[in-house]
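Omission of a single protein chain aside, the complex is shown with its protein chains in their original locations.
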Amino acid sequence: MNDVIAALVAPFDAAEVVERSYASSATTYHMIAIPVEEWVLFAQAAKENGFDTFIDLFAADHFSEAPRFEVTLILLSMTAKERIVVTTRVPYDDPSVPTLTNVFQGANFYEREAYDMFGIDFPGHPDLTRILLPDDWVGHPLRKDYDIGAVPVQFKAGSADL
Amino acid sequence: MAGVSSEPGFLLTTIEKGANWARTRSMWPATFGLACCAIEMMGTGAAHNDLARFGMEVFRASPRQADLMIVAGRVSQKMAPVLRQVYDQMAEPKWVLSMGACASTGGMFNNYALVQGVDAVVPVDIYIPGCPPGPQSLMHGILSLHEKIMSGEIQRSTGLV
Partner (left out) sequence: MSDATERAESVEEKRRAQHEIWVSGTEERMPFAASTNEGSQEMLPRDQDPALDIQRGIAVDDDFVTPERVVSAERQIINMGPQHPSTHGVLRLQMELDGETVTRVKPIIGYLHTGMEKTAETLSYAQGPTNVTRMDYLSPFANELTFSLTVEQLLGIDVPPRADAIRVLMTELNRVASHLLSSATMGMDVGAISMMIYGWREREICLDFFEKVTGLRMNHNYIRPGGVAAELPDGWEDDVTNLIKVVNAGVDEYEELLNGNPIFLDRTLGVGVLTPEEIKQFGITGPVARASGVDWDLRKAHPYCGIERYTFDVPLGKHGDVFDRYKVRIDEIRESLRIAEQVIVTIPSGDYRTTDPKVTPPPRARIGESMEALIHHFKLFTEGVNVPAGTAYQAVEGPRGELGCYIISKGGARPWRMRWRAPSFAVVQALPVMMTDSLIADVIATLASTDPVLGDVDR
């Protein structure tokens, strides 16, 4: 862990940091797990510490592991040439993560996508509607309990699990 | 029509042939590029492959002015209604060419998001295999369509009769 990351996580006791190195490269990035209560605070602190480039925000479904959903935020510091991958977990019965649109405007579409695909709620988001699928779609397709929706094809003998 | 002419057979075939010839020689495609296949479709229209040889270089932006819809690429559930809308707007006679594995069958993406074959939405005259079909395949498809129209295998009314 280098100075930039150390300074960033110092106020957050609950943060767990893992350093990973890229393939085919001498450089590294950091994965940081934090509780959902500190989500916005952490993003703000990161922004003040130079991680001011918003790269990505998305969700994942761990299905059988509790808490079930994981939301990940990727930020970049162009000055320190560092990347952080911040994750937090939320349970199935309350899949809500506070919105980051007030910290990074770019989070807007990404949160809509996470809502569309996983049904994660982002309280405070200005316009949390479906983005990729039609408005009247039912269900959230990237959840593990949503079927892939394959139609049977002759040469595959109609197996839906491919 | 049969009651109009005393020799329907002779007159009809000649006009049909003439009409078919005119139709195949300036068959203007509507731009319906969707995904990777659309890039190959554009490539076919560009200098190297030169679709102008077949009188088809005029890709029309407005479906009202187009005769042929080349569905190039994967059709998602969200796009399907749009596709139908564009098709409905085209004036008769009209033809549809389904370009690539995705448009024809859903291709490698057998999942919730894609329409598994555009023939569920619009009637298709020619299917072109490939992922993506190269310009040569597309031209072969187009020429096959021309042939079929000329030989009367595919017939379309003008919508007036």
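By written order: A and B. Residues from 1 in each chain.
Everything that follows uses one rule, which is that a residue touches a chain if its C-beta (ideal position, glycine included) is under 8 Å from a C-beta of that chain, and two chains touch if they have at least 3 such contacts.
As the structure is a prediction and not an experimental result, all values here were calculated from the model.
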Omitted-chain contact residue, chosen from A:48, A:94 or A:147: A:147
Which of B:22, B:91 or B:120 contacts the chain that the document leaves out: B:120
Omitted-chain contact residue, chosen from B:20, B:76 or B:105: B:76
Contact partner of the left-out chain, one of A:12, A:29 or A:92: A:29
Residues belonging to chain B that touch the chain removed from view: 31-36, 38-40, 42-43, 46-48, 59, 61, 73-74, 76-82, 84-86, 108-116, 120-121, 131-132, 134
Residue numbers in chain A that touch the chain omitted from display: 20-27, 29, 31, 52-56, 58, 60-62, 72, 74, 78, 81, 83, 85, 101-102, 104-106, 108-110, 117, 123, 125-139, 141-142, 146-149, 151-152, 160-162
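What we mean here is this: only the chains that are shown with their structure count from here on.
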Computed distance of Cα centres, chain B from chain A, in Å: 43
Complex contacts: residues of chain B adjacent to chain A: 77-78, 105-106, 110-113, 116
Residues of chain A defined as touching chain B within the complex: 132-134, 141, 146-151, 153, 162
